[in-house]
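Missing here is one protein chain; the remaining ones are kept as they sit in the complex.
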Amino acid sequence: RNTENDSVQVEKAEQSQQWFDKIQLRGYAQLRYNRLFETNPQLQCDQCDKSWGENGGFFFRRIRMIFYGDIHERVYFYIQPDFASGGGNFAQIRDAYFDLGLDADQEFRLRIGQSKVPFGFENLQSSQNRIPLDRNDGLNSAVANERDIGLMLYYAPKKIRERFRYLVSSGLKGSGDYGVLALGLYNGQTANQPEKNNSMHAVTRATYPFELPSGQIIEGSLQGYTGKFVIERSTLTDNDQREFREFRYGPSVIVYPQPFGLQAEFNWGRGPEFNPETMNVEDKPIRGGYVLGSYYIEHGKNTYIPFTRYHYYNGGKKHEFDATKHRVKELELGVEWQPHSNFELVAMYTISDRTFENSLNPQNRQKGNLLRLQAQINF
Amino acid sequence: RNTENDSVQVEKAEQSQQWFDKIQLRGYAQLRYNRLFETNPQLQCDQCDKSWGENGGFFFRRIRMIFYGDIHERVYFYIQPDFASGGGNFAQIRDAYFDLGLDADQEFRLRIGQSKVPFGFENLQSSQNRIPLDRNDGLNSAVANERDIGLMLYYAPKKIRERFRYLVSSGLKGSGDYGVLALGLYNGQTANQPEKNNSMHAVTRATYPFELPSGQIIEGSLQGYTGKFVIERSTLTDNDQREFREFRYGPSVIVYPQPFGLQAEFNWGRGPEFNPETMNVEDKPIRGGYVLGSYYIEHGKNTYIPFTRYHYYNGGKKHEFDATKHRVKELELGVEWQPHSNFELVAMYTISDRTFENSLNPQNRQKGNLLRLQAQINF
Partner (left out) sequence: RNTENDSVQVEKAEQSQQWFDKIQLRGYAQLRYNRLFETNPQLQCDQCDKSWGENGGFFFRRIRMIFYGDIHERVYFYIQPDFASGGGNFAQIRDAYFDLGLDADQEFRLRIGQSKVPFGFENLQSSQNRIPLDRNDGLNSAVANERDIGLMLYYAPKKIRERFRYLVSSGLKGSGDYGVLALGLYNGQTANQPEKNNSMHAVTRATYPFELPSGQIIEGSLQGYTGKFVIERSTLTDNDQREFREFRYGPSVIVYPQPFGLQAEFNWGRGPEFNPETMNVEDKPIRGGYVLGSYYIEHGKNTYIPFTRYHYYNGGKKHEFDATKHRVKELELGVEWQPHSNFELVAMYTISDRTFENSLNPQNRQKGNLLRLQAQINF
């Protein structure tokens, strides 16, 4: 008897040496359609979703495959290509990072490679978990594609690491574990872009998920970064400035949806912005943020999450041509339906007022409403 | 005893939760060489194989990796990148679709994402299974890369779904299961292309694989689609038309190779075509099709399939520059050799007469013969 049990265990131990035990694969995909009840086809948002407005149609916003695993007691790897990139559904890296545990419990971790810059809860939260279809312009304009390449140091006590894990695995749509304290150095030109100057960006963040006696979890954060960014702009003469200093800072508050959720973030700073009056790019102030309310309803095997978000942004977008000037006010009302863990459907009515101006289009304010639809598959 | 059996079963049940049980991987690759016994290096076919003719050499026509699986009792996913794309062996999506079963037997399935447009048997049949090296111009010009993005509804009775599966697994080179009835809405600009207008394409197809008392299976189909397509063309003035209405329809007949196979398809329609006399792109009639004969010979572990195909096309190719005018007559004689299920070799002698004319090359008729070779690996 024991012999056989042993043989089974030996077999199991042998299996634990197999590649498929060390390397795992999962993924998700998001298919969109944005043209129902559209009142203004010129209303668009390039950073949000390239299929908004005129000539849009069915569109894959994301096709993600995530290869990951604990390959050593102190080394974790995470490589996430997106297969809906490059304008023609090419495969391009989003994350490619490696965590080196500095202590046995991995309370201190050094993350090397391309990964999310710890600035803003919604930026850190996976798009697989976010309720509104796109991130808010206010904080997402800080780091296009949320990621950069460099070194990040994270610290979190073991107990809080477990709490971060629970906030994701429970369906409460947490951000994942980016430490309670974070400190990073990175190129600063955003994900998959070559570095364009000789200086680095620096970022820091402090966050803490408090658990009330009722079980309700509330997370508060403070974060900031600074660096020099090189923009792309028109009419490059010897006098035109391309490198601009930028910085941002701000707080986040998350009341996790148990069952009523409330989420608010804001940031202030300075950075490059196109000025349509001077037709030049200038150093300007930045401010923006949002507030999101949601309510979780379990009904049989189904989960329904009605939600609303208001967000606002006044500033340039450094990663767009001429550091395009943006003035955004947007109200969203929607519902997410999860019949099971492998499929989600979101319908979201958007009432929007967007100004986006650069030298190619220096007078461009667009208002309008539309219904946005997304089917998401998790595998 | 029972305890141990249980423990084995428990272990097995646990394993069925593992990622590698839900997600599977397979693939195939095709390496070509087209320069033997070539009589005319100007004879080329861009849609078929970019290594035909002048300056061609060894060439990967396809390197496919297919990630797929039943991730839920009613959800199936299928993501197929090609690693021989983008002109430099980049990874680009071919399929990325998700089947949502609408009933317990999944007789009704809603397919969302990028997948094959159900128009034509040879278009739907995998290149892994097709005998001639390239699809016929007549029906393949309807949907370049065979795919588009949108929603497809498929219906097939359980019994016929099993028959469709058998037609592939048995080596009879079936098309796979695209329903006996199909109905779809899609962007219409073909795979991996952004939508370029505000209207959708619609497609429908009916097919049925009849099984005779002898066991011989014969499949008959009818299919059609319509929509508006936006072409790329030269000298764009305000008067130049870019959007053209197009439609096509036609029948398919397949006598499965048990051991003698016969396959014939044809389609008629209208669409844009370059006119070298007016140097303009005009709405023109389309017609084209083919007939293919094959014979299966089993010899020990080897399978040999001698085959011949004649195909013909009169029309424009909407996805080529200026909707290039095509006049194609081609006769192929070849043999496929399968020493085992992981390797196939095809040699095919091609006698061709191809006219392909646009504003860059308005006088271009090329005739010639060549031997074409392909090694295929299935993994």
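Per-chain residue numbering starts at 1, and chain names A and B are given in the order in which the chains are listed.
The working rule: a contact is a pair of C-beta atoms (placed from the backbone, for glycine too) under 8 Å apart; a residue touches a chain by one contact, two chains touch by 3 or more.
These numbers come from a predicted model, not from an experiment.
S.K.: Out of B:F37, B:F210, B:F260 or B:F343, which residue would touch the omitted chain in the full complex?
M.R.: Result: among the candidates, B:F343 touches the missing chain.
S.K.: Which of these touches the unseen chain: A:L31, A:I63 or A:I79?
M.R.: The one listed residue touching the chain not shown is A:I79.
S.K.: Considering the complete complex, identify which of B:L43, B:I63, B:L292 or B:L370 is in touch with the unshown chain.
M.R.: In the full complex, the listed residue that touches the missing chain is B:I63.
S.K.: In the whole complex, not just what's shown, which of A:A29, A:C45, A:I63 or A:I149 touches the removed chain?
M.R.: In the complete complex, the chain left out is touched by residue A:I149.
S.K.: Please output the residues of chain A touching the missing chain, sorted low to high.
M.R.: 4, 7-8, 11, 18-20, 22-23, 67, 69, 71-72, 75, 77, 79, 81, 85-86, 90-93, 96, 98, 100, 112-114, 149-151, 186-187, 191-198, 200
S.K.: Could I get the residues of chain B that touch the absent chain, sorted low to high?
M.R.: Residues touching the hidden chain, for chain B, are 1, 4-5, 8, 12, 20, 24-27, 29, 31, 35, 41, 50-51, 54-60, 63, 65, 81, 83-84, 87-91, 340-343, 375, 377-379.
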